[in-house]
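Everything below concerns the one structure shown next.
For this view, one protein chain was removed and the others were kept in their places.
Lettered A and B in written order, each chain numbered from 1.
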Amino acid sequence: MEIKIKQDALSAARAAIAQHGNSPAELIPILKDINHELGYLPDTALEEVGRLMQIPRSNLYSVASFYSMFSMTPRGSHIIKFCESAPCHVVGGREVWQALQAQLSLKSGETSEDGKWTLVTTSCLGVCAVGPVIIVDDDIYGNVTPDQVTGILARYQ
Amino acid sequence: MKYYRSNVLVCVDPECLKRGAHQVLDAFQDGLVAQGLIDEVQVLETSRIGGCSDGPEVMVYPEGIHYNGLAVDDILYLVSEQFLKGRPVEKFLAHSEKVVDEELSAPKAKEVRVVLRNCGQIDPENIEDYIAIDGYQALGRVLTEMTPEQVIETVLASGLRGRGGAGFPTGKDWLFCRNSQSWPKYMICNADEGDPGAFMNRRVLEGNPYSVIEGIIIGAYAIGSSQGYIYCRAEYPIAIRTLKIAIQQVRSLGLLGKNILGSDFSFDLKVRMGAGAFVCGEETALMNSIEGKRGEPRLRPPFPAVRGLWGQPSNVNNVETYANVPQIILRGPEWFARMGTAKSKGTKTFPLAGEVKNEIIIKSDQLPYLSKRHPRR
Partner (left out) sequence: MPTVKSLEDLKKLREEALEKRKLKIASGNVQITVAMGTCGIAAGARETMKAILDTIETENLTGITVTQTGCMGLCEKEPIVQVMVGDQPKVTYGKVNPQAAKRIMQQHVVGGKTVEDLVIDL
């Protein structure tokens, strides 16, 4: 299992660099692709990126840890992002957030033990008029009410 | 949140205060209570309605009626006539037609759409829709009839100011970059709209990305740039997708690339995604992010126009700033300068959401005094 994870990490790193080229300017798109493929940025992948792009590991970690869309630890199969900004909050966002946490028994930033869910907050998504808003993987849901939470989560296996 | 059918704005600038603005304000409150209208008409403090020498100055919205020279004893009668019977009182009307601060003159009956002209009217993935409504005609005029200096003069004359919030004259931005003697130069569009509640850039990017692209190309010609970047936040995946499709179409048409419209001018554009860092909305942090670094702001000077992306002269403007440019070229800077206030020309989009009658993105050709409880939009 560990070998497979390593293989996946190496393939993801190599594929991303093949896609974007190895100029330092392409570092963020490369990290994005790896994060998208694997759900996070494993050490093995970062080492490979460093090796192929001749970037010191400290620089890589410095960049990777700066951006909130990169995760340095494994995440669940499905990532739930909840908009924590004021415009969503004032139209019932707080109740939706409470429902999410209660239903998943997770707090912000946590991953469920079975590896299915990661719950995070996100900054304003710019769809305030249809708030509260949650995103599950790449799907966006607006006008969410607490009683809709179960139905939304049930769509994801 | 309550909905009021009318608002009374009483100026409380020092001159008006001296003439009894607070007493007038209290008299309005009392008068409205007496007439049983206190739940329908709201009384607010404001500033800079008129010259104040005839104060206290008072504006009634949404009718846009300007009163001045009011005494406390007049108010009960005024409330009865204006708010109960719906009849403005002639003798209290302000003598000067024009309010000193144009920001508070009567709202115009119709909306004037500039930046949002075609959002919701065209298919954002079909460049033909945009071309049918004069899309890229401005670029055509620029490349065949105008020098870069003339383009900069036009933008300067329009009074267009940066719509990202800093409000720096766009023409000056472009002039500084043009004057830098180092190539390549970079044209950058800041589409990292991160402020909570802000979604007007998103609307333009998803509704009419072509106008933004056209504005960028015109600006690139003006400053002498051959490569541009649109830095769009990752939280707008649909906007990014629409932008990429639009750029592809513009490129297939030959309006991006080498020798555009048969001229000597070559320019291309790439989309760069953010990765979830609010601070990358700041122009120097944005440039660091494009360079593959941490999105940390840089010290200035040197300014981006001198040393920006990869140490080269760069110009960074907001989505909305660029979206205004094609119309300024086509309709002329005087048209643009006729709208807006004395110091801030043109129009500005504002997103409104929450307890408003119609949750929309509005354009205002006057920066209105938006009280917390605006009655209409």
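Simple rule for what comes next: contacts are C-beta pairs under 8 Å (C-beta built on N, C-alpha and C of every residue); 3 or more make two chains touch, one makes a residue touch a chain.
Quantities reported herein were computed from a predicted structural model and do not represent experimental measurements.
Student: Can you tell me which of B:Asp39, B:Glu128, B:Glu149 or B:Glu334 touches the chain that was removed from the display?
Tutor: B:Glu128
Student: Touching the hidden chain in the complete assembly: which of B:Gln150, B:Ser182, B:Ser252 or B:Ser266 does that?
Tutor: B:Ser252
Student: Contact with the hidden chain only, please: which chain B residues?
Tutor: Listed in rising order, the touching residues are 116, 119-129, 131-132, 134-137, 140-141, 143-144, 199, 202-203, 206-208, 236, 238-239, 242, 249, 252-255, 261-262, 353, 358-362.
Student: Which positions on chain A touch the chain that was left off?
Tutor: 125-130, 133, 140-143
Going forward, only the chains that are shown with their structure count from here on.
Student: Can you compute the centre-to-centre distance for chain A and chain B, using the mean CA position of each chain? Integer Å is fine.
Tutor: Centre-to-centre distance between chain A and chain B: 33 Å.
Student: Using the touch definition from the top, list the residues of chain B that touch chain A in their complex.
Tutor: For chain B paired with chain A, touching residues are 193-199, 202, 234-237, 272-278, 289-296, 351, 353-354, 359-360.
Student: Once bound in the complex, which stretches of chain A touch chain B?
Tutor: Answer in residue numbers: 23-29, 31-32, 62-63, 66-70, 85-87, 90-91, 122-129, 131, 138.
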